[in-house]
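First the structure, which I've put down as structure tokens, then a few questions once you've had a look.
Every protein chain of the complex appears in place save one, which is left out.
Note that the chains take the letters A and B in the order they are written out, and that residue 1 is the start of every chain.
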Amino acid sequence: MTDIDNSGAETEGASSGSMAPAQDRKTVKQEQRKELFATPSFIIGAVILSFWVLCSIVPGLFTKWGENEVIRLADGSTIPRTGPGANAWFGTDTIGNDVFARVIYGADNVLINAPISALIAVLAGAVLGLTMGYYRGLVDEILSRIIEAILSLPVILLALMVVVVFGNSRIVIVLTIAALFTPVVARTVRSAVTSEAQLDYVMSAKLRGESGWFIMMKEIFPNITNVLIVEFTVRVGYAIFTVATLSFLGLGAGDQSAADWGVDIANGYSLIQSGQWWISIFPALAIASLVISVNLIADSIEKVYNS
Amino acid sequence: MVRFIVRRLLLSIVTLFIILLVVFALTRVFPSDPAKQLAGPFASEERVAQLTESLGLDDPLPTQFFRLVRDVVTLDFGESFSQPGVRVIDLVRPALWNSAKLVFLALMITLPLSIVGGIVAARKKDTIIDRSIVSFGLASASIPDFVSGVLLQFIIGVQLGWLPSISNAPADAGFFGQLEYILLPALAILFVYFGYIARITRAGAVTALDSDYARTAYMKGMSTSEVVRKHVLKNALQPTVAVTGTQMGYLFGGLVGLERVFNYPGLGNLILRAALAPDFPLLQTSVVAVAVIFMIATLTSDLIIAWMNPRARLDVGEN
Partner (left out) sequence: MSLITNDSDRVQRGDPETAALAVQDLRLAYIVRGTPREVLRGVTFQVRPGEAFGLVGESGCGKSTSAYAAMRYLPSNGEITGGRVLANGLDITAMSSSDLRNFRATQASMVYQDPVQALNPTLKIGKQVAECFRILGSDKGGAEDQALEALKRVHIAAPGSVMDRYPHQLSGGMLQRVVIAMGLAGDPSLLILDEPTTGLDATVEAEVLDLVRELRHETNAAVLLIAHNLGVIRTMCDRVGVMYAGKMVEEASSDELFEEPRHPYTIGLMNAIPRLGLRKTDRALSTIPGNMPSIGTSLPTCVYVDRCPLATDICRSDAPPIVELGDGRWTRCHHSDQLSSIEEPSSDIPEHVVGPDNMIQLHSVSKTFRQKGVDIPALVSVDLGFAEGETLGLVGESGSGKSTLAKTLLGVHSADLGGEITLDGRVMKGKAIDRVDESIRAVQMVFQNPDSALNRAWTVRKILTRTVTSLTEIQGAAADRRVEELAEAMRLSSHHLDMRPRQLSGGLKQRVAIARAFAGDPRVVVCDEPTSALDVSVQAAILNLLATLQRDEKTSYLFITHDIGVVRYLADRIAVMYVGRILEKGFTDDIFEGPVHPYTEALLSAVPSIDGTSHDRIPLTGDIPSPSNPPSGCVFHTRCKYSMPGTCDVHEPPEVEVGPRHSIVCHLPIDEMPTPITVSISKKG
């Protein structure tokens, strides 16, 4: 016979009957990670992405030709402007370089610059969004106006103007893109922070006399990490977009003769009509595959962590 | 309502001022000297100095800026540096018009397809159809416009030969003639945006379909298609309208890569040339043009949303 306990709590179990009691933080995170790794879209995206990451780290693994090395056949001749075939899987460009090699070597520019700018943008945007969203007031108003002003022009326009002025070094490009993405991230973070700030636990913290800094960083911030992760993956996609477009326009980072997908497309697109399609199309497919893989990963992360 | 519009216009002016300031600052930091470019590689120093003075480039910076503001306000945009004697407005207007044509066609194709796609995906949530639409949209989103452009140019333009692969319509081409030439870049834009707009529409439609008022409609005895038509659409499409408005800046001034692939003389192309020249009046004016278009577009989309959603009218100042 059950003892009727007037406080009722001792035998009151945890929430839903299907959850095992005493699950601590580690298990929940582990569960989410397992779910993520089992999602098909994540797997496909991760595979493609890993391939390109490997290409940028150890390109020599995949191709024996260098990026600016003209293919020489056994008899010493060169084969410029040749379509895909046994000697060159992706064909050769106008000079005679192996397009396949250039595709492999061309990965690193996009792959390194884009995530770094996205990361910087997310960090800066988080700081900005937290401050704006928690403190509100005049600073928030002014910053919001500035953000709106920046957002009225497309990123690529501002980026190209800055690069023309300040030069196309890697650091200029990375910082410019980061600076141009920060406002969007800040706006998203601000919105999440203002929602959180209305919840009662924030009021409860104020009633304890906690400082603004503590509430912002220790109470609110842990609840918006999901937003930041999703924003990061989305921004990487757009960063790839911008980096590739800059390269295509001839404003990409560094040495213009180095292998770079955008540059190669620029070099080859006018030749498509005359039939030499492979010079541009393979780098184009490479960009497309990278973007798709990043999107797949971003989407599966969002599904798992936002449920 | 009127107060709202006036307030927005005032805010827009502030924003335009900030943009003008930024563009001005950037141009005055340009590494190359437009006077020197204009004079040519063999010009004498005196010639360059003469040009510098006539272009007003030796005046103190604040003076130059005030001159710029005055010019913009009086709508006198001056003469191009890179094409002396040619008024800037005569260069910007055709580029603007070209971009408008492309954007119009692109939206005519993209919006109906994406919206229908999003609503179908929402109605068939979690089925194969839904997953296919979402996956396709996911895959194509943020593939750079020039990449889709190049691929389309190759497959449809060259291999299949269905459409011309360069957008240089002959001068006497009629409406449909011109259409043929800009269809490929418009399709490239479709690929960029389909995923994004379909997803937003889908999310809006799912929220509306799951809502209590949709349930009320079902309980009145309405069929699903009636519920969608009469109750869901107006609610579901608000985010879509908002998003379309904000993307106008990109569509008019950000298609630099795509315009280059198809050799299309749009606004983005013009800005790039102006930045490379450098042609300050042209650059300043065309950037301002993009900003103005963005502001008109977002104001319009906000007004449309207010029409769709009476609660939002509170934000626009009605009660």
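To be clear about the criterion, a residue touches a chain if its C-beta (ideal position, glycine included) is under 8 Å from a C-beta of that chain, and two chains touch if they have at least 3 such contacts.
What you see is a predicted model, and the numbers here were worked out from it, not measured in a lab.
Enquirer: In the full complex, which of A:G60, A:P222 or A:G275 touches the chain missing from this view?
Expert: Here the residue in touch with the unshown chain is A:P222.
Enquirer: Which residue among B:E45, B:D172 or B:D212 touches the omitted chain?
Expert: Selected residue, touching the omitted chain: B:D212.
Enquirer: Of the residues listed, A:R33, A:R72 or A:K206, which one is in contact with the missing chain?
Expert: A:K206
Enquirer: Which parts of chain A are in contact with the chain that was left out?
Expert: 1-19, 21-25, 28, 199-201, 203-204, 206-210, 219, 222-223
Enquirer: Which parts of chain B face the unshown chain closely enough to count as touching?
Expert: 125, 211-213, 215-223, 230-231, 234-235, 308-311
Everything below uses one rule, namely that only the chains that are shown with their structure count from here on.
Enquirer: So the centre of each chain is just the mean of its C-alpha atoms; given that, what is the distance between chain A and chain B in Å?
Expert: 23
Enquirer: Any idea which chain A residues touch chain B in the complex?
Expert: Residues of chain A touching chain B: 41, 145-146, 148-149, 151-157, 160-162, 164-167, 237-238, 240-241, 244-245, 248-249, 265, 269, 272-273, 275, 277, 280-281, 284-285, 287-288, 291-292, 295-296, 299.
Enquirer: How about chain B: which of its residues touch chain A in the complex?
Expert: 11, 14-15, 18-19, 23, 26-27, 29-31, 135, 138-139, 141-148, 150-151, 153-154, 157-158, 165-166, 246, 249-250, 253-254, 256-257, 260-261, 268, 271-272, 275-276, 278, 283, 287, 290-291, 294-295, 298
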